[in-house]
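What follows is a single structure, written as structure tokens, with notes after it.
Complex shown without one protein chain; remaining protein chains in place.
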Amino acid sequence: MIYVTRKAHFNASHRLHNPNKSDEWNREIFGKCNNPNWHGHNYVIEVTVAGEADPETGYVIDLGKLKSIMKKRVLDPCDHKNLNLEVPFLKNVIPTSENLVKSFFTELQEDVDNAAYGSSKLYSVRLFETERNIAEYCPSRGE
Amino acid sequence: MIYVTRKAHFNASHRLHNPNKSDEWNREIFGKCNNPNWHGHNYVIEVTVAGEADPETGYVIDLGKLKSIMKKRVLDPCDHKNLNLEVPFLKNVIPTSENLVKSFFTELQEDVDNAAYGSSKLYSVRLFETERNIAEYCPSRGE
Amino acid sequence: MIYVTRKAHFNASHRLHNPNKSDEWNREIFGKCNNPNWHGHNYVIEVTVAGEADPETGYVIDLGKLKSIMKKRVLDPCDHKNLNLEVPFLKNVIPTSENLVKSFFTELQEDVDNAAYGSSKLYSVRLFETERNIAEYCPSRGE
Amino acid sequence: MIYVTRKAHFNASHRLHNPNKSDEWNREIFGKCNNPNWHGHNYVIEVTVAGEADPETGYVIDLGKLKSIMKKRVLDPCDHKNLNLEVPFLKNVIPTSENLVKSFFTELQEDVDNAAYGSSKLYSVRLFETERNIAEYCPSRGE
Amino acid sequence: MIYVTRKAHFNASHRLHNPNKSDEWNREIFGKCNNPNWHGHNYVIEVTVAGEADPETGYVIDLGKLKSIMKKRVLDPCDHKNLNLEVPFLKNVIPTSENLVKSFFTELQEDVDNAAYGSSKLYSVRLFETERNIAEYCPSRGE
Partner (left out) sequence: MIYVTRKAHFNASHRLHNPNKSDEWNREIFGKCNNPNWHGHNYVIEVTVAGEADPETGYVIDLGKLKSIMKKRVLDPCDHKNLNLEVPFLKNVIPTSENLVKSFFTELQEDVDNAAYGSSKLYSVRLFETERNIAEYCPSRGE
């Protein structure tokens, strides 16, 4: 099993807020991340594809193609945007890192699986909200 | 001459916008950084103090004290905040990295100069807006 | 399966020494790491929790709570300390990175599992002794 | 299960080219990576060994020995070399990151398994071609 | 005085060789860097512009414009290229980091000075050949 990973960056604003709950609940649970005037991050995203390398190219996936898919599916919709207000696929999603990696995985999956060699496929999405806070979605690692 | 530097982090939202100009001008000049729904960054700030070390302590400045001053003057006002709306000392400042380092230097100067040993004093403030975009204000380095 | 990771730092002194063996054996096996006058490191620790996100908060674990648990269980006992002499839970442990990650995992497990959402639980502890030497304990990853 | 990792660096030139295919095919597939005058990278390699720690030493593997094995098997043959022309074990290998990690794993396996404690053994080889492009070979992680 | 810096990357092959000297002299002086089959690096370049910020934009220089100038003058000619054979402005230059920063400065100067605000101008070019080997050209910093 070979794993190839491509890293990229985007900058965005967000706020953690559950609209089904009271303002008090939100302030209590999310603290300064609930600031109604927003805050933001330099997000780093790492997308990993797992499988076998094509013997003719030596590629599990052409990283140039993976870069384009990440740009189209994640960076263009999210970069310099407000994650709560402006990203269609994040509508009704509380933009914690946990929820973001799951949403990004869903957005990327079809294009990545089509571009990868043979039965190689999207394996995981990792997101650094800060250098110290990291989330990863990797459904196949599971139990 | 000895230089000591302390590094810290904060996350904030902002938007580049000159309210004295038209929306067209702002979109033309600032592009996606002008997004009215804000975007944000994990800012890294480096504060440098220059001078001589106290022979009794070996310190140009106690970095614990410098850390507290940076927290009080920059991190507490700016962390998880909207730099355009919520930071009193940035009122009427377009929050480019250039303007931020100058404003932070002004905010820090008196406390840092008082805490530093002898004639040691605040030398520069550096800000990483992203890993690739960096600004520094260093008035004494001169021509 | 979602994985969330929190990173932290501590500085400590240590020495590699097996008191059940001769000084010659220890010098032969541990080389300069056996220096009786100690040496030290800026340790970086990464703690990963695995599971599902709480639909109300979007959190596998509140990273603020994880930060507090890491502070109480690992950083407060170890930071600016001598790992051989001053950390109760490391008594009789040769402080190699391998043994440290296992001991840290044991110290963290109950509090982390209680703070994590639903059946989410502590998944791994990773320790960077230097940028180039890394150890990880991950009991559930299995064979 | 404990995992220990050692990181190292080497600089090399290479070119992506499949000699069984036409020049047109190679330019189309590999783009600027096919440049006949070569390009190069500062490669970062991470080698991970998995198993149990020796109770007498606290080591899964002596990282000094792992460092020597990596030097002998990978760094000496590859550092400041042309990966297409000068590395015997890469003859007939298109030097993509995917193929390199697999070849390095094969080169390292016997020596690492012999040096590791008990049934501990080589677990994975990871290669950073750039900060943004990463490949890993980890045969036992399986599906 | 405000300093703004933009960082970028390129990958290239090169060899250190003085064609006016014998092969023996070159092997003696440059060692493995003289390998006739080339080696290569992931170069990191940092370009710094110094001056005053435009009060209307808050910019010393629009970093988007600086990015374009760096792409046109340095990255497009050098990325995935052989620095000895393929870069017109490096003809007859031994591609040490020292010589590269000086050549890059000359290439960048006119465009950067024109794009910078008022009397702001190109201040320095820094190049990381590896994480551990760095060169900088900064003519105005003087003695």
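Lettered A, B, C, D and E in written order, each chain numbered from 1.
The rule we apply is simple: a contact is a pair of C-beta atoms (placed from the backbone, for glycine too) under 8 Å apart; a residue touches a chain by one contact, two chains touch by 3 or more.
A quick note: this is a predicted structure, and the numbers were derived from the prediction, not measured.
Student: Need the list of shown chains touched by the one chain that isn't shown.
Tutor: In the entire complex, chains touched by the missing one are B, C, E.
Student: Considering the whole complex, which of C:33, C:66 or C:135 touches the chain not shown?
Tutor: Answering carefully, the residue with contact to the hidden chain is C:33.
Student: Out of E:70, E:101 or E:122, which touches the unshown chain?
Tutor: The single option touching the absent chain is E:101.
Student: Quickly run down the residues of chain B that touch the omitted chain.
Tutor: These residues touch the chain not displayed: 1-8, 46, 53, 56-60, 62-64, 140-141.
Student: Spell out the interface residues on chain C facing the chain that's missing from view.
Tutor: Missing-chain contacts on chain C: residues 9, 11-14, 32-33, 35, 37-42, 79-82, 85-86, 130-131.
Student: Over the whole complex, note the residues of chain E touching the chain we left out.
Tutor: Chain E touches the chain not shown through residues 16, 18, 21, 29-31, 93-99, 101-102, 131-139, 141-143.
Quick note on the criterion: only the chains that are shown with their structure count from here on.
Student: What rotation angle, rounded to the nearest 5 degrees, superposes the C-alpha atoms of chain A onto those of its identical copy chain C?
Tutor: 120
Student: Same or different for chain C and chain D, where same means more than half of the interface numbers show up on both copies?
Tutor: Mostly different residues: under half of the interface numbers shared.
Student: Using mean CA coordinates as chain centres, what's the gap between chain C and chain E in Å?
Tutor: 42
Student: Hey, how far is the Cα centre of chain A from the one of chain D, in Å?
Tutor: The answer is 28 Å.
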